[in-house]
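Here the complex is missing one protein chain, while the rest keep their positions.
Order of writing sets the labels: A and B. Residues in every chain begin at 1.
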Amino acid sequence: MLRVHDLVTAYGKIEALKGVSLEVAQGSITCLLGPNGAGKTTLMMTIAGVLKPKSGSIRFSESEISALPAHAIVSRGIALVPENRLVFPTMTVLENLHAGAYQRRNGFAEDIERLFVRFPRLKERSEQLAGTLSGGEQQMLAVARALMSRPKLLLMDEPSLGLAPLIVEEIFAIIAELHRDGTTIFLVEQNAHMALKVAHRFYLMEQGRVTFSGDPGSLAEDEVIRRAYLGSSKN
Amino acid sequence: MDEYAIGVLTSIGLLSFVAASAYLLLTAGELSFGQQGFFGVGAYSGGIATAMLGLPLPVGILMAMLFGAAAAALVGLSTLRLRGLHFAMATLAAAEMLRILFELFHWQMEVGGETVGPDGTQGFRGIRWVFERGVEPLGFLFIVYGMLAFMVLCFVFLERSKLGATLRALGEDPQLAGMLGIDVLRLKLAVVAAAGALAALGGALFAHHNTYIEPRNFDIMLGVHSLAYALIGGLGTVFGPLLGVALDLGVLEGTRFFQGYRMIVFGGLVALLLVWRPRGLLDERFVHWLRTRR
Partner (left out) sequence: MIDFIQNTLDGLTAGASYALLGVGFTLIFGVLRRANLSYGPAIMFGAYLATWASFSFKGLLLLAAIAVAGTVLAGVYVERLCFAPHRRGPAAAAMVASFAIWMQLEEFATLLLPRHLYAFPALYEGGPLNFGPFFVRVESLLILLAAVATCIAGWGILYATRFGIAVRAVIDDPRAAELSGINVGAVSLRVFAAASAIGGLTGFLIVASHEQVTPMLGMWSTLKGMLAMMLGGLGSLPGAIAGGLALGLIEAHSQWYLGPQFRDFIAYLLLFALLAARPRWMNTRSAY
């Protein structure tokens, strides 16, 4: 579904991505691991159209999308749940969801209903300002907002960052659920342990390059963790 | 050299001080709409020193710089934690307050049978110390450029020093600078005061060149212009603001057939230039490239 080939993204003269190639198969959960500074967020932002690559290609369902601006990427069916959530703090939960559905214009009341079933805590707080939500609730809101555009591919950048263990489990349960419902998921995670439990395929990134790819069985878990410089992460 | 050319060159030199003053603040990461206020402080104090207190010009200039630095430090202390547009608006407010104070400032003295002194909106006449000593316009031009050369030397020295690097670090990322142990607030205050002194120096020279100053000389237009000169000329080196002033005054003054359309042409060119070069002609990248070619 998503094919990244030799992608190079630079900040001025500094190349954060030095020729990244990977694939995300339709209907799968693919996970990208790696230490801080490896370029994982840069990769996500480039796919999402926020950053422009210097060279290389990004193909989504057989069409080239690397030159498209962010809002056009959303209309193609890719949505990103960014690192740090990035909810709209002065808007209510409901308004945040409306913003996520911006391109759909009308007829998304049904989607909101379904999301409230999936995320009951958001329903409780639907008139509350997003800036006053807890970290876990904001994460759920960010995911829900991304889902409002009915993406075929959902990108998630460190969904477990800064969240309590129980909430992290909830988030991953939701990821599994979304996958069952047919969404393809490409996920960046620090929490290798949880990520490997759900992923069908994983990639390892270090210093702007992909250094390993395989399925969760192909490398011993602590080998992976060590290679990702994550230290102990038994959560 | 004909008088007209001398006049234009002198104006370029005088404005270069206030442009350099805005440039200094820009490299430290701050936008100021108010350097014209300190230019005015320098003009008035320099004029008072020579025309009313009978002091020689060098002393007058020193006094001007002192007052300029003091006024700037006062503004700086009040606005230390402000950044961006808030700081810029505070400097604008300060400069306008200074201008209105000049409008209210009356102090007349009898000097050599004449009444001399600032007279509110009527201005301050008779700042003739330079011309009373038989200095020709060409001679004054040399004085101005002499001081300008000294200023350039100081800047060049600064840019190659650790302090200069620290300043640029502050300009790039004040949070990071703070985390690296740089005393951000103290440094910022020093820069604001130094920029004020620099503008004041230009002001004192300006007063002695024109022999007459009025509050209207120090209005917002001067301030925003000097900011523009600094940015257009380039933020990579002190020659940037000088280039900016020279381009505006020199090229367009010289091409008189643009009379009446000057700003339409120049304004459009500036906006286009900034699209291509957002940090000016002699920006940091270009200067770095020049330096690494040796």
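Rule of thumb we're sticking to: a residue touches a chain if its C-beta (ideal position, glycine included) is under 8 Å from a C-beta of that chain, and two chains touch if they have at least 3 such contacts.
Owing to the predicted nature of the structure, the values given are computational and were not obtained by experimental measurement.
Participant: Let's see if you follow the contact definition: name the visible chains touching the chain that is missing.
Facilitator: Output: missing chain touches A, B.
Participant: Quick one: which of B:Ser21, B:Gln35 or B:Thr79 touches the chain that's been left out?
Facilitator: Answer from the full complex: B:Thr79 touches the omitted chain.
Participant: Tell me which residue among A:Gly34, A:Pro53 or A:Gly100 touches the hidden chain in the full complex.
Facilitator: A:Gly100
Participant: Which parts of subunit A face the unshown chain closely enough to count as touching?
Facilitator: 48-50, 69-71, 74-75, 79-80, 82, 86-91, 95, 98-100, 102-103, 105, 145-146, 149
Participant: In the complete complex, the non-displayed chain touches which residues of subunit B?
Facilitator: 26, 31, 78-79, 81-86, 88-90, 93-94, 96-97, 100-101, 103-104, 220, 224, 227-228, 231-232, 260-264, 266-268, 270-272, 274-275, 278-279
Please note the rule applied: only the chains that are shown with their structure count from here on.
Participant: How far is the middle of subunit A from the middle of subunit B, if each middle is the mean of its Cα atoms, in Å?
Facilitator: Those two chain centres are 51 Å apart.
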